[in-house]
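One protein chain omitted, others in place.
Coming up: chain A.
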Amino acid sequence: MEGAGAGSGFRKELVSRLLHLHFKDDKTKVSGDALQLMVELLKVFVVAVRGVRQAQAEDALRVDVDQLEKVLPQLLLDF
């Protein structure tokens, strides 16, 4: 579409809906810039998971759920 980042990512509308789903106040809105930043943040979140995985799975060719479980606590702390 607009080519802001490399390749695929979360669509702004999807992110907006995801956030609005959990807002307590109906008046809460998200600015356009903040939305774009959230797209980046979510991309990092997804990529971070696989990045940590890769560090642990040098030999493995497939990333499995077990390995994911091991790194989960640390990842969540980072966020």
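We adopt the following convention: a residue touches a chain if its C-beta (ideal position, glycine included) is under 8 Å from a C-beta of that chain, and two chains touch if they have at least 3 such contacts; residues count from 1.
Criterion: contacts and distances are computed from a predicted model.
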One chain of this complex is not shown here; going by its UniProt record, which of these names is it: "Septin", "Centromere protein S", "Actin related protein 10" or "VNG2A protein"?
"Centromere protein S"
Chain A residues that touch the omitted chain in the full complex:
4, 7-11, 14, 17-25, 27-34, 36-38, 40-47, 49-50, 53-54, 57, 61-65, 68, 72, 76-79
